[in-house]
Structure formats: C-alpha cells, structure tokens
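What follows is one structure encoded as structure tokens, with my remarks underneath.
A single protein chain has been removed from this complex, and every other one stays in its place.
Order as written gives the chain letters A and B; numbering starts at 1 within each chain.
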Amino acid sequence: MRHMATRYGLWLLVLLLAVGFLLLGSGLDFDYVIPKRLTRLAAIGIAGVCIAYSSVIFQTIAGNRILTPAIMGYEAIYLLFQALLILLLGTQSLLLGRDGNVLLSVLLMLGYSWLIHRWLLRNGSHNVYLLLLLGLVLSMVMGTFTQFIQLKISPGEFSIFQGFNYASFNKAQPAQVIYSGVLVAAVCFIAQRTLPVLDVLALGRDQAISLGVDYPRSVRLQLALIAILVAVSTSLVGPTAFMGVFVANIAYALAGTTRHRVTLPLGCAIAIGIFIIAQYLVEQWLNYNTSVSILINLVCGVYLLALMIRTRGTA
Amino acid sequence: MISLQHVYKAYGAKHVLSDVSVQFPPGQVTSLIGPNGAGKSTLLMLIARLLTPTRGDVLMGGRNIADVPVRDYAKRVATLRQSPDFNLRLTVEELVAFGRFPYSRGALTAQDRVVIDEAIEFLSLQPLRLCYIDELSGGQRQMAFLAMTIAQQTDYLLLDEPLNNLDMKHAVHIMRALRRLCDEQGRTVILVVHDINFAANYSDHIVAMKGGAIHRHGPVDQVVTEANLRELFDLDFEILHSQQGFVCNYFNPSPSRELT
Partner (left out) sequence: MSRTAVVVLFVVLCGLSLMVGVKQVSWVELLSFSDDAWLTLTASRLPRLAALILTGVGLAVCGVILQQIVRNRFVEPGTSGGLDAAKLGILISLTVAPGAGAAGRMLFALAFCFAASLIYVAIIRRIQFKNTVMVPVIGLMYGSVLSAVAEFYAYRHNILQSMQGWMLGDFSKIVQGNYEIIYLILPIVVLTYLYAHRFTVLGMGEGMASSLGLNYAANAALGLMLVAVTVSATVITVGAIPFVGLVIPNLVALHYGENLERTLPIVALCGASLLLICDILGRLLIYPFEVPIGLTAGCIGGVVFLVLLIRKYT
C-alpha cells in the first residue's frame, strides 16, 4: 500500500512540477514563452522516458545495477558517428530528423550493442567492474576521437565544439521533438508487450531458458529497443552520462518490487522530475543554460561513486 | 526417456565430454556422480539445452531435443542451477509464479494459482509465502526455487548440485521432496550431486562419470560398490548397510593404506 502511494504520489509531483515549469514566471504569455517551454518540456519528457527505459532494461539484461548504456559507451559512439558524418558529408545539421541519419545511427548502435553483448555481457559470470572500467575507458577514447575529428573540421573553433558534448534541452527543435516522440512511443509500445519476458530475463540466462524464453531473440529485441532510445535521447538532448544509473537505482528503491510494470513508469517519473528540477534551477538560479548537464553529472557521479564504495566491489 | 548418443562436447581443443552414450530411465531419480571435471554439469546442461553438443544427439522420446521449440521444451523439462545470488526483490509466491511462465506468459489464470498453491504446499513453504527471497536463508531460498520448478509441471526435472551450501536439514528436505516428486507424481529427476550418500540413498539409478566419459551406470546397488567407488574417486570406501539405508564411509580411510 505504501508503495502504491509512493508511485501515484510521485507522478502527481511530476505533474505539478511540469505545470509549474510551464507557467511559473511566464506571465502567462501564450505566444512565445509558453510554446518554447512546451517544446522544452516535451524534450524533457521524451529524454526522461528514453533514459529510464534504456537504463532499466539494460540492467535487466546485463544482470547488475551499475552498468547502463551510457556508461558502456553507447552515447560516445553515437557522437563519434555524428562527428564522422560531418567530416565525411560536411553537413552542419546533425541528429535525427534526416531519414538516412536515423537509419544509419540506429543500425550502428545495434551493431555496437550486439558487439558489447557478445563479447562482454553474454557470460553472466563476467566481472561487472571490469565491464564498467572497459566502458568508461572506451567512452573516454571515443570521446578523444570525436574531439580529434572536430579539430579536423575546424581547428580554430575547436573549443566551441566542446559545447556539443553537453546535454541541453534548449537545442531541441519542435519538428525534431515530434519525430522523436513518435519513435519513442512506438518503442514503448513494443516494450510494454514484452514486459513479462523482461521479468523472466531478470532471473538470469539459465533460468530464462529453462522457463521457455527464446533468450537470444529476446535479448536482441531488447538491445534494439535500447539502441533506438539512446539514439533518440542523445540526439535530442545530448549525452547524459551517469544519470541512467541514478534513475534506475532510485526506481528500484522506491518501487519495492522488481516487476518492470512498476519500475519502468517509476523510472520515467523520476527522470522527468530530475530534469525539470535541474532545468528550473539552471534557468532561474544560474543564468547560463548549459549547466543542466554539469549539475546532473555532479550529483549522479557522486551517487555512483558512493554506491560502488558502499557495495565494496561485491555487487 | 532421455538418451544421449555418442555425444561430444569440446571447447576448442579441450574435450569435456567424449563419446557419451547413456539413457536416463523415466519415472526414476537418477544421480550423476563423479570427481570434479568429469563433465557431469556439462552433461546436464546439454540436456537442459543450455549448451549444444559438438557432435552427437540428445533424444527425448526418440526425438532430437534440438528440434523441439523453445516454449514446448520448457513444458517438458525444468532446470535448476545454483540459486543465483541476484538481489531480486521477489516474494516466494511471486518467484513460484514464474514457474507458470511457459504456460501463461505472465497472465496468471485460476488454474495457475492452483498449481502455485500446490507447489508451495508440497514443500511446506506456506509460512514463507509472502517473505522476500533475499531475506531467506540459503536453504529456504533453494526450496523456493525448487517450488518454482515444481510449478512448471514438467515431466523432467534437472538439478545441478542442488545441495551446495545447504545445511543438513535442508539438504534432507530437498532430497525427500525430490523423492516424493518421483514417487507421487511420476516425474523423472536427474541431479548432479557430490555427496555420495545422498546419491546412493535417494536415487534409483546412478550414472558415474570420470574424465568426460561414462564410467558406470545402472541401478544403485549395482553401481555403488566399494570397488566401483574406489575406481571412480581414488579413495577407499567402506559401505555399511543398516535398516534405514546405507552409509559410504570415505572420510576415515584405514591407517594402513596411505592416501596418494
């Protein structure tokens, strides 16, 4: 009962936050301010759902609570790919919304996730922290490759491009938001149909097979969904690094159960709530709009550090 | 009946199973025994379809198991490996409910609930029904997982070292439950077990393996002899018979023979 109250209470809170975000301090200006805020809110909503879903599902498949797609380098490779595209094709507008780009990006992410899964995640007994380390270093290396490519593009403006590596809701264009929204809705719909299978996957590979789940197929499907979600959120909003771990773990803590029917929506609520709060803080408190990323990274980074220290390398 | 025909399993150049041909009689409890590295778990995993053989066939009722669709196989064979130590927040009831997944894919029917209740009752787990599994002791958790495989209502039950890390009382409970499953419900139970005494006293059939091949197989009284066990384990055995069963004493070798 307490958990039910928490769940509904949380959504109510998020709703209030959303309304507050939209209306507070806007002078009820429906011509300019509110539509812009609406776009940002929509971007926040979509990004929140992407992060929550991708992190929780990834953790179910990976069998631990510390790895997320962002940590394993999904976002880094996406950015690297986008940088390569600019280098090779010379266009200035990246990101989803241009069909070829979407298809290619998603295919790339699928390939990457298949690779990761095959080499690293397949055998459940693999050292989680080794994977974490590999993921972190891989992300760093890919980050330097990306920066190098940006240098080739315009060595003089190198430092300006550094800004691309930060998450921001202000970059989102309405058309892009709608496009992304449709994509994410489709993914969520598919994910909903597979919720029972996800619950069984959480029991581990051997148990899942014993209970009649087509393990390779199911995992491939889930990884594909994750790939799409990460592509959408990174293109819409930028890299979000450790937020996924934070959101997923808080969701498990508040949910009181591991059923995905509960943890997924809860995770979405938490992610959206955090984003709204961070964005609000940034807009009203600090006058520069790109520090949502820094704020979130700081808090979530500390959380992850504390989590690892607390579990003493035994999780 | 499950039978293996000329089954090989190799990892690269390393052969774990070589030319294994054996049958597991239906409706009986069969124990797989042997020293470490004999390939017992590998054999079990081949039957469970967690691994695929490099060569050879595994047949169930004359049909190659590789041809059976995944979902159908789950209704015929249930596998229990080491109870994993993930930190899933599930109650015993919820865990046992998972056993119905091959039938109802998550949407539990009234019939499912009956089966779940029966499985819980079979192992006397009602008092723990609403407890979270990560709060239970190792033995209780193992019982909960066993209840889940019971709820799966399969003809065959495969267990990989189910008695590891269990205290004596829980080990006895599990073996008794397996015995009852076989006697009362006619299920076939195949388990890998290290403790020769449990194997000998609770099984009908023994398959002894050594070095990736079948060493001996047959009814218990044929296989469990001092000569056979000495060959298998490189230890001296003294088998004592009593009214309740028999005891294999291997932990007190007679002082005149040195352990090499």
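Points to keep in mind about this one:
We take it that a contact is a pair of C-beta atoms (placed from the backbone, for glycine too) under 8 Å apart; a residue touches a chain by one contact, two chains touch by 3 or more.
All figures in this text were calculated on a predicted structure; none of them were measured in a lab.
One chain is not displayed; in the complete assembly it touches the shown chains A.
Among A:137, A:182 or A:253, only A:137 touches the chain left out of the display.
Contact with the chain not shown here comes from a single listed residue; of A:181, A:204, A:256 or A:301, that residue is A:301. Residue A:129 is the one among A:11, A:129 or A:215 that touches the chain missing from this view. Contact residues of chain A toward the unshown chain are 119, 127, 129-130, 132-134, 136-138, 140-141, 144-145, 147-148, 151-152, 155, 159-160, 162-163, 286, 288, 291, 294-295, 297-298, 301-302, 304-305, 308-309, 312-314.
The rule is simple: only the chains that are shown with their structure count from here on.
With centres taken as mean Cα positions, chain B sits 42 Å from chain A. The residues of chain A lying in touch with chain B in their complex are 63, 65, 195-197, 199-200, 202-207, 209-214, 252, 256-258. On chain B, the positions that touch chain A within their shared complex are 48-50, 70-75, 77-81, 84, 86-90, 94, 98-99, 101-102, 105-107, 149, 152.
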